[in-house]
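Here the complex is missing a single protein chain, while all its other protein chains stay put.
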Amino acid sequence: MNPSLLAGLVGAALVGLGLYGLIAHPHPLRKLLAFNLVGSGVFLVFGVVARRGAAAGYAFDPVPQAMVITGIVVAFAASALAVALILRLAVAGGDVSLDPQASGRRDDGEAE
Amino acid sequence: MIAALLVATLAAPAIFLAACFVGKWRERALAWQFLAPAPGLAAGIFGLSHAPVAVDFPGLGLSLTLDPPGALLLAFAALLWMAVTAALWRDRAPGARFGISWLLTMFGGLGVFVAGDLVSFYLVYALVSLPAYGLFAFSEDPEKRRAGAIYLAFALLGEALLLLAFALLAAGEPHGSARIADVMAALPASPWRDAALALIVAGFGMKIGLIPFNGWMPLNYAAAPIPAAAVLSGAGVKAGVIGLIRFLPLGVPMEGWGEALAALGFLTAFYGVAIGLAQRTPKTILAYSSISQMGVIAAALGLGLARGDTGAAGDMAFYGANHLLVKSALFLTIGAVASAGRLSRRSLVLAAALALSLAGLPLTGGALAKLASKAQFASGMPALLATLASIASAMLMTHFLIHLTEMSGEAAEDARRETPAVLIRFWPALALGALLLPWFFADAPGEALSLGKIWDGFWPVAVGVAAALGWRRSGLAAPKIPAGDSIVLYERGFARMMALGPVFETADARLRQWPAAAASLLLIVLALLAAASI
Amino acid sequence: MIAQPATTPGGFLLVLAVLLPAAGTLFSFALGSRAAEKIALGLTPVGFFLACLVAMKVAAAGAPIAYAIGGLPPPLGIALRADGVSAVMMVTASIIVAAAAFYARAKFATPDGVEESRGALTFWIMIQAIWAALNLIFVGGDLFNLYVALELLTFAAVPLVCIDGRPETLAAALRYLLFALFGSVSYLLGVALLYGLYGTLDISLLAQRVGAAPMVWTAAALMTAGLLAKTALFPLHLWLPPAHANAPAAASAVLSGLVVKGSFFLALRLWFYVLPALPTAAPGAVLGALGALAVIFGSVLALRQARLKLLVAYSTVAQIGYLFFVFPLAAGAHVWSPLGWSGGVMQILAHAFAKAAMFLAAGLVAEALGHDRIAGFRGAARALPLTFLTLGLGGLSLMGLPPTGGFEAKWLMLRAAAASGQWIWSLPILGGGLLAGGYVYRILAPALADGEAAIQARPERSREAIALGLAVIALALAFAPQGFFDFLEIGRPFASGSAP
Partner (left out) sequence: MSVLPLLDIGLALLVVAVAAWTIAARNLFASVLGYVAYGLLLALVWVRLHAPDIALTEAAVGGGVTGVLLVTAGKRLDALKATRSGAGPGLRERIVAGALSALVAGALAFVVASLPTPAPSLAPQAAAAAAGPGAGLGNPITAVLISYRAFDTMLEKIVLLLAVLGIWSVGADDAWGSAPAPLRRARPDGAMVLLARILAPIGALIGVHIFWVGADAPGGAFQGGALLAAMWMVAMMARLLEAPRIGSRALRLALISGPAVFLTVGLAGNILAGSFFAFPPGFAKPLILFIEAFMVLSVAVALPMMVAGPPDGESKP
């Protein structure tokens, strides 16, 4: 099995694991971890595409690799924003559940 | 000239409407809005001799047309709107909410007769239907609010059916034209002909109260103040008549469709009378009379459709025009009688002539209307049914006259308060006008004066009156049927449907739980993949 | 497909349209909230002018205008392209952003005596960022560049949801963020696969290369599902009602009117510009069916809300559903495709203006009455005539009654449905209109009834006028001439004249 195919399968497995976490974990921080797993799985697929595209003296296609770097930055920014929201919610409400019914908090409170 | 008048027919109410949006002009615009139908009146009268005309504005996608049936109905409707509007605003100054609703309804009520393309017809048809809610439903009275909600529900349902019908009509026109004349020419060959016809009959049938869509009308007229009931029953309902005239392919024989519509029409005609006889309030009885009369029109149009007779359009326009005048005059009669307290003998004769005109009483406009319908009800079963319908109408109108004289004090007080004083003062003139005006517009008025025709017109009326009086003397009580009859069933069904609301809410709450939504995301991926791979 | 030069005259306008609000966010961030407000407001007329210039260039050329960034054409470089729909969307976005910005001045002014305030800085920067992201989404020609634009849009939209800091808005924002993030990675995964298959992400190059292979469908399915999550198409709407109903009115107007259309626009790009040559009838039907469910569920739920803003938010769930009828109705090169296409775009525009107007008006109602419970609206129309006129006109468009853009959209879609023999789509289109009639009635009937509403604060006339202005535009769309629909065809694959 060549390394790029192997990495591709790892990527697919990570995506699958992350998606399971997305559905099954009630805690938002766990969902955030799941998101990062899916994200890194997707980046691995990019990496496989890049590796397979080795040509013209390059060991890889630089374009998808550059996209992964951009993607990692964006994913980090997303994680940081989500963490800030989770912490703030924990401070404000003491409860960080995402499903309003589960926590008894209703989302149709008064406006303004 | 005629083109300018057609444009002005729509432009005049539009200008008054625009003026209402400027705060300081609003009051004056509403007070003077009785002038808005003037161009329509002129166009109608002018159009009687110059129709058919068509004006296209390709840049706007707008066409205006006027054919003889439209011209006749336009002239009469404009006249009615002018008279009632002027009287109403001379007598009192209704609020802005009522005034704007009135103006919008009038806009639509005039526009339906001249709109020449699908989109503008749909627009003016919506105007004549929906804003009328504001004429009667804003009230503390729960019964009026109920009537309003039901009215709106039927109006919106009718709009939806017609929108689909018009879409099918447009799709059947190979060159992309939206002119009514073009889409109707293409309809007989269209693959969607039957669906379109069914939707047209159902859509306009709602407006004219064909069964099973008749229930809103009695509630509406009972809830509306008398001037509003007069224009709605007179001019408003005719939007449905002109709709059927415009959108039934009358030139091409449509067997099956024609017979079905005729059967539905006759059924409605007798059903309206039967239920009407069980009612006790004059306004409600008049509403059932309208249902019955519209049934006759639908039956005649159906027979015309079956034979491919374009003449049915003109005949039924005349029939409808007569009904327009008489029915609105009858509503005003309720006010006049209520304020007079007791009917003088002369007034009673006048009121009776007016009422029985709907049954085709000789020497009234109704006799002419009946004559006009003869071409459709020439012989055989239709002729028999038409005669029976006359008898039934005479019974119902006698029933109306009886209850008119026996109005309860409260109902009389309401009627007196609702009717503008001017209209009460000039009621005899109005009633006479309604009886005589059709004579000036009939094709061959002399024919109606022949002895044979007079006898033909007289005996069904006499039989009907006698039957009604005999029934009253017998003391047999009519079964108690609530106003709006079948509407009660619909309301029950609607309530059952509303009970589904919480089911939707629960389902929505479940689906909005995170695990369900996230799983849906994956399901959508898989569904798209599966769909694409088939 | 006709080969197009990488850069056409006027193409630089596209870069400016993106960079102008982007630069605005940077300067605003450095200079503080007081300056941010001035910068954002000052940019609105310039951005509107730019969008109009783009539209004029496209109309004059009768073909899309394009720009290869850095002078480097695709596949290595990134191209921007504006066709008829792009230009129309840019103009729409600039109008609604401007309206929301001027409306928001009352709420998001930096108070005197404070150097800078949290809400003001956040609002004025995020609204510019949303604008930049939308403009890029409308003109982007590269699927990865569009991913960045999509993220820019999400990052700008989320803080607006929770700008007032109440716990329920924080929860709504978090839900929105997390779900949108999964949408993003799903989209990105599809992008990776497409690159792996064809070695380019340029839309027009891809359109020439794609074939109906299972891998392409996988990529398309992943990208589409991701975009649907961000568009909140039923049943992925979990985040929308609380987010849109709890955000400040000006933000809700932009979120509901524009932001959800951004991701929808990319779905259009994907199916109609990347995959137009493929047989898309079956996936199109899946999307249409989801749209139908959205129309029914969203409308019924809107009918049952007790609060105006939640009602309007659920109405967005329903109206988003209508957008998806474009997939079965406009696909392919049939005679009815232009009808379906025009209907879909008209629905985007009509809903954008009508819904923005209604959210702005709902905000005024809530400010004036101190609450937005529909049960407490008795007589409110007499006290706030302009605001309820706005709600009424917007409602007319949602119901699809003439003369409104909403009517025009339904009329075109119904004709496409009839002409294509797909009459099934006419049922949700009409049923949704009836249900919309029901919920609009629920707002207006009590408000127009007699009664004295207790007004706490009378809204400023100028803000009422802004909301009304948007509603009037939604109305005016009904009078769009044929030339407007011809303009929408510019650059559409299979549009008459450019059939392959």
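Order as written gives the chain letters A, B and C; numbering starts at 1 within each chain.
By definition in this document, a residue touches a chain if its C-beta (ideal position, glycine included) is under 8 Å from a C-beta of that chain, and two chains touch if they have at least 3 such contacts.
Keep in mind the model is a prediction, meaning the values are calculated, not measured.
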Revision key, fill the gap. Shown chains contacted by the missing chain are A, B, C
Revision key, fill the gap. Cross-chain touch to the chain not pictured, restricted to C:A82, C:L134 or C:L197, is C:L197
Point to revise | Where the missing chain touches chain C, by residue | key: 7, 12, 15, 19, 22-23, 25-26, 29-30, 67-72, 75-78, 115-119, 121-122, 125-126, 129, 132, 136, 144-145, 148-149, 151-152, 155-156, 158-159, 162-163, 165, 170, 189, 193, 195-200, 214-215, 218-219
Practice item. Could you please point out the chain A residues that touch the chain left off the display? Key: 1, 3-21, 23-30, 32-34, 36-37, 40, 43-45, 47-63, 65-70, 72-74, 76-81, 83-88, 90-91, 94-99, 102-103
Check your understanding: In the whole complex, what residues of chain B lie against the chain that is missing from view?
Key -> 515, 518-519, 522-523, 525-526, 529
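One rule holds in what follows: only the chains that are shown with their structure count from here on.
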Revision key, fill the gap. Reported most central chain by Cα centroids is C
Check your understanding: When the contacting C-beta pairs are counted for A-C and for A-B, which pair yields the higher total?
Key -> A-C
Practice item. Quick one: report the Å distance separating chain B from chain C, using the average Cα coordinate of each chain. Key: 41
Point to revise | Shared interface positions of chain A, touching two or more other chains | key: 22, 31, 98
Point to revise | For chain C, residues contacting two or more additional chains | key: 175, 182, 241
Point to revise | List of chain A residues in touch with chain B within their complex | key: 19, 22-24, 26, 31, 98-99, 101-102
Practice item. Report the residues of chain C in contact with chain B in the complex, numbered from low to high. Key: 175, 179, 182-183, 186, 212, 214, 217-218, 220-222, 224-225, 228-229, 234-238, 241, 280, 282-283, 285-287, 290, 297, 300-301, 303-304, 336, 399-403, 407, 410-411, 414-415, 417-419, 423, 426, 430-431, 433-434, 437, 441, 445, 448-450, 479, 481-482
Exercise for review: Could you pull out which chain B residues touch chain C in their complex?
Suggested key: 59-61, 97, 119, 122-123, 126, 130, 134, 137-140, 148-149, 152, 156-157, 159-161, 163-164, 166-168, 170-171, 192, 195, 500-501, 504-505, 507-508, 511-514, 516-518, 520-522, 524-529, 531-534
